[in-house]
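The complex appears here without one of its protein chains, the remainder shown in place.
First chain written, first letter: the chains are A, B and C, and each begins at residue 1.
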Amino acid sequence: MAGSVATSQTILVVGGGIAGMTAALEAAECGKEVVLIEKSPTLGGRTTLLYRYFPKMCHPICGLEINLRRLKGNRRVRVLTLAEPVAVSGTRGDYTAQIRLAPRYVNDNCTACGECARAVTAEIPNPFDYNLGRIKAAYLPHAMAYPQRYVLDPSIIGSEDADRAKAACRYGAVDLDMKEETVELKVGAVVWATGWQPYDAARIQPYGYGRLRNVVTSVEFERLADPRGPTGGRILRPSDGREAKNVAFIQCAGSRDENHLRHCSRVCCMASLKQTQYVHEAWGEEARSTVYYIDIRAIDRFEDFYRRVQADPTVSFVKSKVARIEEDRASGDVILHGVDTEGYHRYAARHDLAVLAIGMEPALRAVEVPPDLPFDASGFIEAGAGGMFGAGCAAAPLDVNRAVQSATAAALRAIQVVNKTADVETI
Amino acid sequence: MAETKTAAYICQGCGIGERLSTRQLAQIAQKEGKMALVREHPFLCGAEGVGLIRDDIEREAVTHVLIAACSRRAKTEAFHFPTVALARANLREGVLWSQPEADEAAGLTQEMANDYVRMGCAELKKTKLPLGNPLAATNRRILVVGGGVSGLTAALEAARAGYQVVLVEKERALGGWAAKLHKRVPFREPHADPADTGIEQLIAQVTGHPRIRVHLGATLLETRGAPGRFSVQVSVESGAAVTEEVGSIVQATGFTLYDAGKLPALGYGKTPDVVDQAGLERLARQAAAAGGAIRRPSDGAEVGSVVFVQCAGQRDEGGSHLPYCSGHCCATSIKQAMYFKDANPEVDTVVIYTDLRVPGSGEDFYRSAQRKGVTFTKGRVASVEPASGGCKVSFRDLILDEDVALEADLVVLATGQVPNSGVNIELADDDPAKAAQVPILNLAYRQGKDMPQLKHGFTDSHFICFPYETRRTGIYAAGPVRRPMDMAQAVEDATGAALKAIQAVENAAAGRAAHPRSGDLSYPIVRIEGCTQCKRCTVECPFGAIDEDESRFPVFNESRCRRCGTCMGACPVRVIGFENYSVDTVGAQIKAVDMPDEFSEKPRVLLLACENDAYPALDMAALQRRVYSAFVRVIPVRCLGSVNTIWITDALNSGYDGVMLMGCKHGEDYQCHFVKGSELANYRMGKIDDTLKQLGLETERVATYEVAITDVARVARLIDDYVAKILEIGLSPMKGFA
Amino acid sequence: MAKKEYAFYPGCSSQLKASAANYLTSTRSLCRVLDIKLTEIPDWNCCGASIGYAEGGELPRLALNARNFALAESHLPGQDIVATCAACWLSARETKERLDASAELMRETNEALAAAGLHYKGEVAVRHMVEVLIEDFGYEALAQPVVKPLAGIKFAGYVGCQTNRPFGIAGESFENPMYLDKMVETVGGEAVTGYDQKVTCCGGALAFSEAEKSQKQIRDIVESAYDHGADMIVTPCPLCQANVEIYQSEINKKQGTKFHMPVLYYSQLMTVAYGGSAREAGLDGQLIRAEKLEEIAAKG
Partner (left out) sequence: MSGERYRNSFLREVEHNVEEGHWVKMCMQCGVCSGSCPFGPHWAHPPQELFMMIRAGKREEVLGSDAMWMCTSCYNCVVRCPRKLPITHIMHGLANYAHRLGLAPKNQPTRQFAKMFWDNLSKTGRVNELKLSLGLYFKDGFKQGIRNALAMKDIGLGMLKAKRLNPLELVKPHACKGAKDIHAILAKAKEIEDRRKGLSA
């Protein structure tokens, strides 16, 4: 399949999040052949799982819709989902990529009519809700999923559920005999837009994530605020489903910490500032948000947004790295212990819910790559002399806007390679 | 061109066949729709169904295809027939999935489907296959304005991709700010020490590049034309003017340091021992040249203690200085403190900050400075005054919660970046501020000489997902002129801008639209003979694409056009349109709807929905099987800005009981992908009330809504509420006369 | 030939008739069962504890511990040093790590040791008894000899500070280490869950100098054990044991509480479970007697 088509004129983009889609589309709209591979069943990546963006409070899927339309209208990008690179070999201008394709058990006859989901009884934690909610084991990842095709979760293969799904489909779209396969792609350049993953919050022991019921991460909080999310957009706390009106936002949860992530993840401050506005919108004047921070990093015109939030009477700021969180066993409330370092004020503050502004770490794992793809100590991709380039959060912790800039730049570097005109890099 | 042959294909899949009489739909397509060929198929998007259509196109010479199946947003790969004109009737999401399954509902559901087939046929007959802009302009050269790090990078990266570049720099030398620096903040691990700027190598690579031509001491006298055919008058060092023909432009005109002279409270101007960051770089370069320590300006004594005041004249809440944060200054002060510490650890270096902002690996740079003994103090500086043998810095120590003063030989003010973005074209011509501004691009555009600015004078994009979308097609901002930034970001930004410039010339050459309708081959076609020179199109085009000729007729620069149709919506005499999207394609659909009489109690509501947000929201509502009224008829529009009021009046005249318009949020945080489209629509609809009154109609009969793509539940609710209101105020009195 | 041999560092409190004598007794008993040979480091000296800092300073404290290392190296070559006292283990291990990390400190320390004709080669490993039990034996092996499961007794596993921070046992979490609970379950007892004072500081040496502040800590520790339905508290640290047990009567006196919560060492639990007598388990060393445990020990 794809392997035979691609040539050294082709650009391989790994990762179908906003950075990967951008790199692929920008290159294709310059007339280049692109193969875009994504390990999940749909494009869109993590930004799709955000409710809104700072500083405009606009909706990520609005941009996704535009990008999907660009994609549908452009035949130069070939998309492979459920596809992961296992190894890349070769050199600038001449790479060979081994791509593992996981079975979807649904072919492109699928019309997304949803009969299979109706037939299936088994449910799985919804990976597109950070496992907060549950969905049928035959599912469309989300309303904006591309390709707009259902997926059968491997867990039901061989079960009656799988047979029921097959029986329910009138278009012969359910194919239970699909097997994992590995394809080989010849490409000239590779853009690694493999994105980020939230740092494992359970490892930040004093905050008791996993131990205390009402401690969640900032990415989970996005899902709680999102009408498409598990609570239908109502900000309810996990322990008892009570309305979370008094919310603590704990900055640098994993970031700027040599016990965890050395680097500053850059987006967390803005993300928390944004999330205080979710709380305000949900509960009006009853809302209480407290941001516990070391430094608020609202860079360039994000400062305007910071000032707006500072002026919000429902939001307060405490310059303090919270020492530990304790749970009030009766109420399930969280009690934050620490010291406000601006003048030394000790606090034991009670909140309905604590949100950990969780750090970003690179998601790229266990792929054999040639040495011309250098990584820094944190696992971010650095500039190298080869024909492979990091884009977006694979290269540095970035907000969406900067990730897109980075991906656009990476697309040009890849074009230089396949155009075979690039001069010798001097780094 | 071959004569028109229309064909309609009605899908029976996804339950359409069960819940609707596709037979009836087929008859309508044939008898009313006058389709030459009509076929029903159980599974149209399947290989066999698609094959059937292909065969008809090849064997039966079908030129126009109507797909009556699912939403135009679904199955686009299957229904991809590039050689024919295409229309889609949305029976699945638009009817089946948004209407109740109950038998008693079947009647209304069928009526709805029938109308969508009628509308599809009507649209199809008015549609032509877009063939691309015949005036495609093919100049692929790229102009870079500005010879600092951003400009040099953009030029080099574009050249490395194989493109010819001409670079214009107003100074007599390349390098910009970077050339004035002693060292720069490190880009790579270990992020521990200041690094060489590398500017000499960069300049050498640019000047030595065979595909790059450089003009020094040069400015732009005039820039006219469009992507693929810009003609730029450059005044060069000799004073002569040369003309450069280019296809696209990168504006990397950088920044000017905020005038520290406006900060007397911080001692600037009161003593030479208070400098800004540029001043410190100068001192550091002098010291390096002299091979000694940094000396203070007043008496040339070696600096034994230095204080860095962050956010000087920045993040200002009083409104008298810069309101924003320039992002790089914390790292820059850290770097400058290292100048001292690396030379002599005994020098006292204190950085007074309120929030230390060193994102990413900048944290390592911060740690490195602490390791070197730089002291960081969270505080607010009240004043800097000359003192015996140095400066006295009075500040509030926010940690120790006390007012203190400390003495230092030298004080460095971290002032901010002010963009060099030329003229603010939004200012009135008689505004003195505007008079003081010197244009940079000198665009010969009807809407002004420079690019529109977003905020605080920066030429940034408004879009999170599309940072390069300026409002002047083919002209891209890069570096600190777009947003305050450091050198590492400027390099990345300039590389991205270079790609967009390349993309712009490729699109122009192919006659394709640029973002957000990338690849769209349709373009505005004007019946100029009908034009009344009212100038609305030239004034309202969000992208300044339309100029005026000597006789004040509009000049459409197709490759500057984004195909939003705002001009079409604006045109009172309706002489502007696209092959596949025009006053007629939509008007015909409106008229095609079967209008029940006034006694039927079946109102008809026209919903014009923005295809970028409202229409997908409707699709997703259907995907969730959210039911809404069967009395609504939805027509997607490219942008609410393209809605011509004639559609509204036609609809009301032909008996519709109400018209809903759903577009994107406008105002400061607008989400309209065509910037001004929804705002203009809102403005126009504000004025439609008079028309309604003339017609003797209630103003409620036209309603405009801001709808976001996430308003999935809301769209259905809005429709039902509106229909309820219509039933409440009663059906339209116009019905009889239709 | 014993299954395992270690250079034993009991520490000042775990000597006969010292405040943790019962710790020593029970440790000896359980080692007999597990066939562990503990040989005291000949003429070992005090570790200096944390509190030694004020007068002691840095190098003298390092030297104190280095002396024990040197003695162990020469008399018990190849054997890991095993401490039962948390403070001894911590001081010794910190000393080892700091000397390993700094050649200069190593040199200076040996310069000091030379004054007594001693030399530390830097070969010893320093471990806590609990590490030995978990890492060298493992919970399963520890469960083998159990003949009298401690059924029906609820224990609050009070880990405290110094066996937990900064080094931790077997890579466990600082905020919620589970090893003590696992050991309780290993010997058939019930570990109360969610005991939120598990790693609270008892005041340590400041129990003497800052009695009231410490007793507030101790009150929380005991109170929470009651709240969670514990019958007894179990701990790996002599100072924790002493503070938490001894001051209950004080707190009762001052604050009218009715605390009477036995505080035991894991080693005492194991000894009883392994069939040892109350005396072998050092239960006679409790100020607050552990009746339930004594009953089980008394059973034939």
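Simple rule for what comes next: contacts are C-beta pairs under 8 Å (C-beta built on N, C-alpha and C of every residue); 3 or more make two chains touch, one makes a residue touch a chain.
Small disclaimer: the values here were computed from a predicted structure and weren't measured.
Although it is not drawn here, the omitted chain touches the following shown chains in the complete assembly: A, B, C. The chain omitted from view is touched by exactly one of C:A63, C:M183 or C:V244, namely C:A63. Within the full complex, the residue among B:E40, B:E244, B:E281 or B:D348 touching the omitted chain is B:D348. Annotation for subunit C: contacts to the undisplayed chain at residues 12-13, 15-22, 43-46, 48-60, 62-64, 67, 108-109, 111-118, 161-162, 165-166, 174, 200-201, 203-206, 208-210, 213-214, 217, 246, 249-250, 284-287.
Interface residues of subunit A facing the missing partner chain: 206, 252, 256-260, 294, 319-324, 337-341, 344, 346. On the side of subunit B, the interface with the absent chain consists of residues 305, 346, 348, 350, 356, 366-367, 370-371, 373, 375-378, 392, 397, 399-400, 404-407, using the contact rule stated above.
As a working rule, only the chains that are shown with their structure count from here on.
Listed here as common contacts of subunit A and subunit C: no chain. Seen from the C-alpha centroid of subunit A, the farthest chain centroid is that of C. Each chain gets a centre from the mean of its Cα atoms; for subunit A and subunit C, those two points are 46 Å apart.
With each centre defined as the average position of its C-alpha atoms, the distance from subunit B to subunit C rounds to 67 Å. Looking at subunit A, one finds that none of its residues touch two or more other chains. Subunit A contributes residues 205-206, 208, 211, 324, 326-327, 329 to its touches with subunit C in the complex. Residue ranges of subunit C in contact with subunit A, taken from their complex: 173-176, 194, 196. Subunit B makes touch with subunit A in their complex at residues 13-15, 43, 45-46, 70, 73-77, 80, 157, 160-162, 187-189, 201, 205, 209, 315, 317, 323-327, 355-364, 378, 398-401, 455-456, 458, 460, 462-468, 483-485, 489, 492-493, 495-496, 498-500, 502-503, 506-507, 515-516, 518-520, 612-613, 616, 620, 623-624, 665, 669, 671, 673, 708-710, 712-713.
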